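Structure in structure tokens, see below.
A protein chain is absent from this complex, but the other protein chains hold their places.
Should a chain be cited, it is by its letter among A, B and C, assigned in written order, with residues numbered from 1 in that chain.
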Amino acid sequence: MGKGIKIVTIGGGSSYTPELIEGFIKRKDEIPIREIWLVDIEEGKEKLEVVGDLAKRMVKDAGLDWKVYLTLDRQEALKDADFVTTQFRVGMLDARIKDERIPLSYGILGQETNGAGGMFKAFRTIPVVLEIIEEMKELCPDAWLINFANPSGMITEAVLRYGSFDKVVGLCNVPIIHMMRESELLGKRPEDLIFLFGGLNHFHWHKVYDKKGNEITEDIMDLMFKENKQVVENIRNIPFLEEQIRHLGMLPCTYHRFYYLQDDMLKNAIESYQKGETRAEVVKDVERELFELYKDSDLKEKPEQLSKRGGAHYSDAACETISSIYNDKQNIMVVSTRNNGALPDLPDDVAVEVSSVMTAAGPKPIAFGKLNAAARGYLQLMKAMEELTIEAAVTGDYGAALQAFTINPLVPAGNIAKKLLDEMLIAHKDYLPQFKDSIEKIEKEKNS
Amino acid sequence: MGKGIKIVTIGGGSSYTPELIEGFIKRKDEIPIREIWLVDIEEGKEKLEVVGDLAKRMVKDAGLDWKVYLTLDRQEALKDADFVTTQFRVGMLDARIKDERIPLSYGILGQETNGAGGMFKAFRTIPVVLEIIEEMKELCPDAWLINFANPSGMITEAVLRYGSFDKVVGLCNVPIIHMMRESELLGKRPEDLIFLFGGLNHFHWHKVYDKKGNEITEDIMDLMFKENKQVVENIRNIPFLEEQIRHLGMLPCTYHRFYYLQDDMLKNAIESYQKGETRAEVVKDVERELFELYKDSDLKEKPEQLSKRGGAHYSDAACETISSIYNDKQNIMVVSTRNNGALPDLPDDVAVEVSSVMTAAGPKPIAFGKLNAAARGYLQLMKAMEELTIEAAVTGDYGAALQAFTINPLVPAGNIAKKLLDEMLIAHKDYLPQFKDSIEKIEKEKNS
Amino acid sequence: MGKGIKIVTIGGGSSYTPELIEGFIKRKDEIPIREIWLVDIEEGKEKLEVVGDLAKRMVKDAGLDWKVYLTLDRQEALKDADFVTTQFRVGMLDARIKDERIPLSYGILGQETNGAGGMFKAFRTIPVVLEIIEEMKELCPDAWLINFANPSGMITEAVLRYGSFDKVVGLCNVPIIHMMRESELLGKRPEDLIFLFGGLNHFHWHKVYDKKGNEITEDIMDLMFKENKQVVENIRNIPFLEEQIRHLGMLPCTYHRFYYLQDDMLKNAIESYQKGETRAEVVKDVERELFELYKDSDLKEKPEQLSKRGGAHYSDAACETISSIYNDKQNIMVVSTRNNGALPDLPDDVAVEVSSVMTAAGPKPIAFGKLNAAARGYLQLMKAMEELTIEAAVTGDYGAALQAFTINPLVPAGNIAKKLLDEMLIAHKDYLPQFKDSIEKIEKEKNS
Partner (left out) sequence: MGKGIKIVTIGGGSSYTPELIEGFIKRKDEIPIREIWLVDIEEGKEKLEVVGDLAKRMVKDAGLDWKVYLTLDRQEALKDADFVTTQFRVGMLDARIKDERIPLSYGILGQETNGAGGMFKAFRTIPVVLEIIEEMKELCPDAWLINFANPSGMITEAVLRYGSFDKVVGLCNVPIIHMMRESELLGKRPEDLIFLFGGLNHFHWHKVYDKKGNEITEDIMDLMFKENKQVVENIRNIPFLEEQIRHLGMLPCTYHRFYYLQDDMLKNAIESYQKGETRAEVVKDVERELFELYKDSDLKEKPEQLSKRGGAHYSDAACETISSIYNDKQNIMVVSTRNNGALPDLPDDVAVEVSSVMTAAGPKPIAFGKLNAAARGYLQLMKAMEELTIEAAVTGDYGAALQAFTINPLVPAGNIAKKLLDEMLIAHKDYLPQFKDSIEKIEKEKNS
């Protein structure tokens, strides 16, 4: 790393890239960047150019001499990289629209991380990530992979267990958003509180302490339930059920609504579906607008509108992770990493998303301890669902995929699950080479 | 036990009692019975007399000198008992009808063992069983409790963990039915095969071997899927999904249909509901007919029609358990007992339903070993749901009850679950003293 | 197995063979034997002939038409075998004498199963057993390996984990001896009691129940300590310490003396060593006498003197295991088999010696449950020592061997352990090809 850091961003044409660049600029004194490589694929070439030009203008405007490269040649980019970030979306937003709309056409939540949609995102993304890992082993074996493609936890686990590659960190913006919002509710800054998170990506709980060491988790519940404050507004505002959360003894994350309030969330989602306003469709419109803005050659900073995109703080988390590892900051971040006992109710070698100390040797998870039955059982189910999804993504085993659908609490089990699975396999077939045989069989049966 | 065995049957007025008596008569050379006490409550007095008289006729007809006592005084009966069997139904069949119909009125499966219905059965039954345990500690501390009241696994766990009483065995007829039916499909007798079961009551899997030691689990799957044989017909005939069961690598039990084919089973149940033909209602009619038959003073044996009742083999399993313990048979039976590592994916001190060696010192579970992710995760969720249900049954904690509803895969989570819980609490309030405060609060809110 | 069973005994020239033959003759109606193959190596040819001739006379005298073959060609023997028993001793009794005398020359217990001697026996034996397993996979893949070569538990684990061969049972005579002796002390027959064993080979504990289900473990302790009865006399008669055993709450096995009374046993062993009367030397004399007897062509049954040899009941256990598997007896025996949760304090995939139900599909261990701290910690240490010993036996890794010596409670850690290890490696070098490089290095250093 002698002469500065080489950073490679796969999926560089993403609308998020300006936030990432901003994050690096903000940390220019912490991370001695030499080169940033934005990599994309043929289909994303135009977007790459638009956002790449903006990135160059931002760097220049900040008075920095970093080289910004745009390329479709992933291997060239990976050569001698120090940090690789992944933010690509296989099949682009149209695939996400399918992920959400097809399930809803069956009256089932698509949910782009842990539901049927997220599982298909895993099926499309994991094989590509494992390809990247093989290239990294060859071209930059000491580099860290900082993943924020979703489903971030499953991708991290695939890299650890099937890629046999340890230098990986999975990121998500949900913990940061909780920390910011809950501090605000209490009239404090995040740094005035201690947050301990434990669980899986988009399925974690947390406890909060003040600087005197007193647990104030219940105080936040009081705000939620007595003063009716919504902790996180990203997702539709349906309040949690007080008695259940009180019994839990920990704060849920915003994605827990999909589980703890499944019926209510589903009704809501069906309405959006009927209006053609699923999250994926909304995001597609926002993206279109964003790229119009990005084209403006006078624009030299991240535009305000990006925050509407929904992924705020993601890229910032990536930059902070890179800085933490590079500088051995030993600060606490919430990341997806190998369990190692941090959640003793789960196997040791799976990925979990927990508060971790960020060192030069990577994230070191803080032992969160055993959970009570209510959290434990659900966590164990979700991890098993993730394991099966990853297995199916890697092997293309149809039985594993159907099994994952069967036990996923967001998918009703039975013949409806099978029909949904089959329809989604066909809809995404261009991006699912591992399922080729199964897809052919489904198509044949359908046509007969 | 010097001068013969004293057996006490709580819920003696049940329509099952003739099968139980038949079971004892069949084993007259194995179990030296002195007295059988049939105990019931005031509301069941009439049935107790009808079925008790039949029992007396059966014993007499068999040429046995056993004393058969009918009583409403449970403590008198328990004094110096050797074996106590429990087959009572708190709230009788009308409560079961509510257990099934109220959920279905919300479009939710009631399911009398692990669904909302089963959870309410646990709420009603566990406090009474714990009362019986306290009396047993006083009046017959060395007796064994042989429970076949449902939900049998949860009741066993409540006795072990909250009653701190070890001499308890939980029974179910599902394993026997599987063994009989699968043997028949293969053209064999059950004793020609080796069955290994592991899981929870109404939620277990099994593997099968022939007498040469070859595993033939896949052969049974071939019969199920290639020749379309239904393994167990007790519950509506919806075939399992082949790819999922093949991936599982073990045979599911018939109750797994409620989970693995939830959507299909629900549609079916809603039809029955609309026709007023839920299982509970059907059973009520069958029972009425049975008691008419029982009244016939010429009847001196278990009538053929009892087999339609659905609980076949239950009582026989109870008699066999008593004989196995009394005679230290060291035969293998499938019972609910303390885990002790038999399923290493679950805590040690919970109840599991596994193949066990039946000794004079009680059932000794056979180590079943770790499960693959698909079975493991679901099993862990179901056990957590059971733990929360038992907690709620014992403490009357509304939060625990709502938590159990929330994580139960048969109940959609959210406000609908809360509404269902509240309506069922009110419907069963006469049998739920532990929830008195919560019920009053619900009624007050409703009326305001 | 249509036309009768083929049994192969590797180490057929052993002095134990007559007991084995007697065991088969006793079970002639249970096991339809066609052929018995006694296999040995060149060095054992003479003994093979002597004992083989006796075997033939015994079979003939019993009026049986079994073919008894004597051969040095192991592969010919293994072809289409149904059961393979292993009772060979690599390096013969002279190796055992070294196993015992070399450690004692350092003032250290040799102890032929779990001490330095037993570890070297594992080093010599495991590679040969794994060779046999490879041949079995080729020549008789459905056969069962019934091992009673020592250290029986470690060999079983090596077959399961390194040989990846599941059809293996490890035997030992210690549990049988305990059951016989303790029953006798109580004035009962073994079949009138229930014994539950849990632990490792030569390192297990047990609990005892009567046929009414009452635990009588404490009653046996009363006999041991109040009436000063020695439970097992095989090994020198030094009584256990009462307070420690009472605190333990389970009965130790006779080999626990080496651990619980280490200092006393050591003093005793040093005396024997000084007199040239180590167990190995005594056995060598007994063996010499036995073979003299065996040569007598009038001898047509197992001679009385064999019982002095010390391994009584071993061969009988082997015959009973074969009969139990062949006939799916579902009786309880104490064998070494894969843990699978039976002892939840140990990993799932290691070998343990526990009460198991003997089925056609092999032994199914009974869940013994968690142990208290006193048994748990020591058991975990011993298992780790075994794992390291097996690793060293398979890989020839000197560090693993030294590590195993270091943590073994019978070997004082430090430079003395290293010296002992080195001397034993050289003494046994003919039988330790896997340690060739290390041995050369040691010899070079010694000579320099």
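Keep in mind that, in the parts below, a contact is a pair of C-beta atoms (placed from the backbone, for glycine too) under 8 Å apart; a residue touches a chain by one contact, two chains touch by 3 or more.
Everything quoted here is computed from the prediction, not taken from an experiment.
Put simply, the hidden chain is in touch with A, C once you look at the whole complex. From the options A:G199, A:P252, A:P365 or A:G399, the residue with contact to the chain not on display is A:P365. Of the listed positions A:I325, A:A393 or A:I439, the one in contact with the omitted chain in the full complex is A:I325. The residue from C:K60, C:K137, C:R246 or C:K308 that touches the chain not shown here is C:R246. Seen from chain C, the chain kept out of the figure touches residues 238, 241, 243-244, 246-248, 259-266, 373-374, 376-378, 380-385, 387-388, 391, 397-400, 402-403, 406-407, 409, 412-418.
The set of chain A residues touching the chain not shown comprises 1, 194, 196, 209-215, 325, 328, 330-332, 338-344, 348, 355, 357, 359-362, 364-370.
Just so we're on the same page, only the chains that are shown with their structure count from here on.
Chain B has the C-alpha centroid lying closest to the overall centroid of all protein C-alpha atoms shown. Taking each chain's centre as the average of its CA atoms, chain B and chain C sit 45 Å apart. Averaging Cα coordinates per chain places chain A and chain C 55 Å apart. Multi-chain contact residues of chain C (touching two or more other chains): none found.
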